[in-house]
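Of the protein chains in this complex, one is absent; all others appear in place.
Letters A, B, C and D mark the chains as written, and numbering starts fresh at 1 in each.
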Amino acid sequence: MDWLTIFTTTVHAAIGWETIVYGLAAIGVNIHFGYTGLLNFGQAAFMAVAGYGLAVTVTVLDLPFWVGIFVGLGAAVLLALLMGIPTLQLRADYLAIVTIAAAEIIRLIFRSVQFKGVFGGSDGRRGFNGDFYAMNPYPEGRYGIGAIVFDERTLWLLTVGWIVVLLACGLVYLLMKSPWGRVLKAIREDEDAVRALGKNVFSYKMQSLVLGGVIGCFGGFFYGLYNGAVQPDVFGTEMTFFAYTIVILGGAARVFGPVVGAMIFWVLFVFVGNLLAELVANGYIPFMTSIQVGPIRYALVGLGFILLLIVRPQGIFGDKREIAINAR
Amino acid sequence: MAREPGVPKPDPILVVDKVVRRFGGLTAVDVEHVEVQRGSITALIGPNGAGKTTFFNQLTGFDTADAGTWTFNGRTMSGVPAHKVARAGMVRTFQLTKALSRLTVMENMRLGAQQQKGESFWRALVPGFWRSQEQEITERAEELLVRFKLDAKRDDFAGSLSGGQRKLLEMARALMVGPELVMLDEPMAGVNPALTQSLLGHVKDLREQGMTVLFVEHDMDMVRDISDWVIVMAQGAVIAEGPPSTIMSDERVIDAYLGAHHDAPLSDTELQAQLHEAEAELEAEIEEETQK
Amino acid sequence: GGGGGDTASETSPSSAAPAASSSAPAATKGDGTLTIGTLLPQTGNLAFLGPPEFAGVDLAIKEINEAGGVLGKPVAKIDTDSGDTTTNIASQSVDKLLAQKADAIVGAASSSVSESVVDKITGAGVVQFSPANTSDKFTTLNDQGLYFRTAPPDKLQGRVLGDLIVADGSDTVAIFAMQDSYGTGLADQVQKTVTDGGAEVVERVDYDPKAADFSAEVTKIKSKSPKAIVLIGFEETSKVIQELVKQGLPASKHKWYMVDGNTSNTNYLKMPKGTLKGVKGTIPGAAAPEEFQKKLLEVDKELEDFSYAPESYDAANLIALAAEAAKSDAGADIAAKLAEVSKGGEKCKSFKECVDLLKAGKDIDYDGVSGPVEFNDAGDPAVATIGIYEYGDDNKYGSKAIEYRTGNIAG
Amino acid sequence: MNAVPEPAESNAAVTDRSAHLEGAENALLRCDELIAGYLPGVNILNGSDLYVAEGELIGIIGPNGAGKSTLLKAMFGLVNIRSGTVLLKGENITNMKAHALVSRGVGYVPQTNNVFPSLTIEENLEMGAFQVPGKFKERFEFVAELFPALKERRKQRAGSLSGGERQMVAMARALMTEPSVLLLDEPSAGLSPKLQDLVFIQAQQINKAGVTVIMVEQNARRCLQICHRGYVLDQGRNAYTGTGRELANDPKVIQLYLGTLAKA
Partner (left out) sequence: MRRAVIAFTAFLGGLVFLLAGPAHAGPADCQGLKGTLKLQGQPVNGAKISVTTEGGQPVQEVTSNAQGTWDVQVDKPGKYKVTLDPGSLPQNSQIRGGNNVRTPTVYEGNCSTVLFALEAKGAAAGPEQEATGESSFWAQAAQLAFEGLNLGLIIALGALGLSLIYGTTGLTNFAHGELVTLGAVLAYAFNVGFSIQLIPAAIIAVVVAGALGYGQDRFFWGQLRKRGTGTIAMMIISIGVAILLRNLIQFFFGPQTETYTDYNTQAGLQLGPISAAPKNLWAMGIELAVLIVVGLALMKTRTGKAARAVADNPALAASSGINVDRVIRIIWTGGGAIAALAGVMLGLSQSLKFTMGQDILLLIFAGVTLGGLGTAFGALVGSLVVGVFIQVSTLWVPPELKSVGALVVLIVVLLFRPQGILGRRERIG
């Protein structure tokens, strides 16, 4: 049994790029859903337009990296406006379906043969992260303690990534304890009541959608920067589902919930997978072949989510009282 | 004798003309003309289903009227979205309460305050901008909570309040807005009478400070006690207006709305008489049936 | 890709990345044991491609170890899941493989997945060897000469298939292609060949393989009533066939053509007799797949589909031979020898045969099950042989090809 | 005027309990020292007692948030009872499920959310008669006579009804079965004065016909006028008990709970 590998890969995942990407997506979802009650199931679309905004600007239009970042951000804001103006009047569950639909439409368009020249079809676009790594201040080498080491590229991405994550958390913290955040939370509970108190509900919802989308879109950037490529199918509904799972695991409407949720999510994923693979490889589970590790690992991860949420339906940081109030 | 509906007032704050709202075949509201006097307490009464709540919904922009116009403070309010109506100074409460469940009672109250600096995105980021205002708001909210006997529940989630407490919170929160005209939809249904009494005092104080109150209520003791003017609705239309005493002796109103006993206790003698009546009826029926 | 990797730096902006241009940092000396990692789909959309690919690698390693292993030691193998692009499993799997010191990684099946990990793998000085990637992006990728593939040679296959259609005299052709880089790439080539040859492509449908059903796609084709219908895709083709038969476009009235991705599918056997009679399909490889398939079934008796098994098998064999030739199991050393063992020397067809020649000091040229496999400078195969097969009344294709065509892939 | 109830008068409580035990001997329904609440660690009922003899009409009054609704819900199996017992005709029904109680002849009208919004009025009433579908027609005629508005609108969805109309539906729904014990939580709230009177008279008539009634009311004076006995609940405990008339005339009760607004 290669415990060392199991351990190091698990720790890598906990602090690695996956946690950053999914954590940012989840912070966005937390603003939408956790605080404002907007059941936005199209978070992946925000990541997609950001990733593609960057990729297409750099690779197709041949413009500099920073322009790409601004195009990505602009695309996320634009998407929020386009998605929000017609749909924010919908009831929560209807909004969920409409946003899923919108995200799927965007993915299918990115994927389509019609626009292959721009978006690269099902293979997507690659080769736009050069400038990012050119800014890397770390000299070449391997950094870390003990078995947990990163090369300078990864370290650079993680440094920037975690700074963005912490900034996002700080922003959420400041906003949510302010009167602005109070309006959002009130909208989550009952928008008619908020309207009756003279608040422009639509405007606040839109602000929330834009903010969450923009934070989520950084997840899209980091995905592209780390993998060096964006592909349409990465940004499918699965991504959004996982972001929601992360939010609930960490505790909805909690500042650090999404970050901790993302860590738990990936630790569970990697630990279960690698443990299982090692057990099979070393013959501890004789009835399973190593090919079957894949599905069983997923099954166990699914089971893991279920158990975690049964034990703590309010998530790690959640408040049990809040859950009790909304239980049917 | 009650006045004709729609009498002009010397200084109306709210003037309503020909508002109609239909649901399918049912005409829920069909108000020809109504004015509400500034600085008065006006009661809106009428049988269940008369269209009072629907009328409120039209006026405050929560539902779109099929026809009609109305002005508030001289400003046309028809077609204005709900939040702008509220900002203009016309605030309503809901008959079926809308507590913001997962906000504490205090947060519910604070939310009511208007023109909060911290409610703009950018200023929210710098607590310095809104701290002191928040302090003021909190103080004001605390005073109201004490009056409404909700101070003990200050930090509880509004979702955990009892039915009556929600009504109280609903009204207190509306008062936080500091409206010129507050429209209360059955504010005291389900509130303990002793507390109701003390709150009425508060409402009168508010009138002294210049606020206009328009409220729907089925509790005639309350209507009699505080209202300066009563408007009666039935089947969507305003059928009578006048000071409380005249209205309550109006035959039509008694007939359609108040019923014969509204003023008298259901004292034993009277009840006995009624019961005898009922029993006699029953017996007669039973006899009939047995004869068949 | 680029065994040479030198042409790439102008075309790919990512090449500016410092780490990528620095020579493989982790290219450590081997530890004496050749460790082959697999990064193939166990879950996700392409999971059906996993079993044959795993079986191909397993069969090769079994034969290698029976022949005495590499550098005197048995070859070790670590299996991991590549998932599909909707999850980030592949990246996790690569982390694990690198942590466990894999020298070469066979995978991934999907071009998109490969793209997302190629930087990571080659950056660690490990060989990435895909049995199924068809995207032309890999040709111009900066991979420090560490990326290789025994991919089915689309261009040649497309040409052969297109020519076959024209030779069969069909002047109106409909192409039904799965919408991904494999399907559209192959379809483009077929379309070009067919058009050049004088036939007309009256309808081309790129479909989403995950679509709930394909009736609308078939209706579109039906409206043009083509003489030939080309089906390019994977196992979802069996759904398409049902729809074709239902809407009255059976193989008996319109000529159907299939490709390596969908010729071997056990679902056809359940169809009424004669459904596929006369249908032609192209499969890369110079030998009839039957015998090889038998061997695969010994490794995994539940195999139903054999797509990419030959390519996977050849990938593992080539890696082992290159290690043997380099006398080292380090990734960079293996990469350096891969092209050499694939061409220019004494022909040999199995690991045992080849390794014996190597040990005798000879230059070898491995010819695999999937074709002659000769790597060009970009790490792509340069030559290939395509067999043309025809289905009989039993909905099975003949055990012998009706024709083989060999040629330069690039052309 | 803002008098806070004196901290539970230990004296009264003790006497109450003995009086309770005495009266509860052969009661139809009795609750003993109920402790119940919603959130972990927070008790809303702090040992309240209550009994009803067969054929009695009981009123429960008290300030907002005293726990009146909670008490009814606890009896009816909708709030978890943490300790204490509820007995119905000697059978222990503590924490028994609501539908099982319905089949034992207990009916209940909740204070809030008391109609099925997406069902029509008629269907709402059908649900009232769920366990005795055969009686639907007959009972429907009966309640339709009480609330003629309902009959006209029988096909209208309850969700679009006005507050008062809903209250009628809720009341009517409970009257669809002929329960032997009826728990009413503020049945008159939101109704026009005329209908309020009707509700009280109806409650009394039902009671006369042999149904045991427990009603929670904020229309306290009216309630005390018609009930045989009343309980004043405060902070989850019984603060006062007595006959309706006693309570209605008790100056302390008047000051703390009834107010002087309404003319006695």
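We take it that a residue touches a chain if its C-beta (ideal position, glycine included) is under 8 Å from a C-beta of that chain, and two chains touch if they have at least 3 such contacts.
Note that the coordinates shown come from a computational prediction; the quantities given were computed from them, not determined experimentally.
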*asked:* In the complete complex, the chain left out here touches which of the visible ones?
replied: A, B, C, D
_Contacting the left-out chain in the complete assembly, out of D:K135, D:R157, D:K208 or D:K252_ = D:R157
*May I ask which residue of D:E33, D:E126, D:E178 or D:D250 touches the chain that does not appear here?*
D:E126
*Options C:K73, C:K224 or C:K295, residue touching the unrepresented chain*: C:K224
*Can you list, in ascending order, the subunit A residues touching the missing chain?*
86-87, 89-91, 93-94, 96-98, 100-102, 104-105, 108-109, 111-114, 192, 237, 241, 244-245, 248-249, 252, 292, 294-299, 301-306, 309-310, 313-314, 323-324, 326-328
*asked:* By the contact criterion defined above, which parts of subunit B meet the unshown chain? Give residue numbers in ascending order.
replied: 53-54, 56-57, 62-63, 94-96, 185
*Contacts of subunit D with the missing chain: which residues?*
76-78, 97-99, 102-103, 108, 110, 113-119, 123, 126-128, 130-131, 133, 157, 159-160, 173, 177
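The criterion applied here is as follows: only the chains that are shown with their structure count from here on.
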*asked:* Here's a test of the contact network: exclude subunit A and give the groups of chains still joined by touching.
replied: B, D | C
*Specify the chain with the shortest distance from its C-alpha centroid to the centroid of every protein C-alpha atom present.*
A
*More contacting C-beta pairs: A-B or B-D?*
B-D
*Round to the nearest whole Å and give the separation of the Cα centres of subunit C and subunit D.*
76
*List, in ascending order, every residue of subunit A touching at least 2 other chains.*
321
_Residues touching two or more other chains, restricted to subunit C: which are they?_
none
*Which subunit D residues qualify as touching subunit B in the complex?*
1-2, 38-39, 61-66, 68-70, 111-112, 149, 160-165, 167-168, 186, 189-198, 200-201, 204-205, 208, 218-222, 225-226, 255-264
*Where on subunit A does subunit C make contact in their complex?*
2, 4-5, 8-9, 12-13, 18, 21, 58-59, 108, 111-113, 116, 121-124, 126-131, 133-134, 136, 140, 142, 151-153, 227-229, 231-234, 236, 238-239, 269-270, 273-274, 277, 281, 290-295, 297-298
*Can you check the complex and tell me which residues of subunit C touch subunit A?*
12-19, 22, 25, 41-43, 47, 50-51, 54, 78-81, 83-89, 91-92, 95-96, 99-100, 111-112, 115-119, 123, 135, 137, 179-181, 184, 206, 208
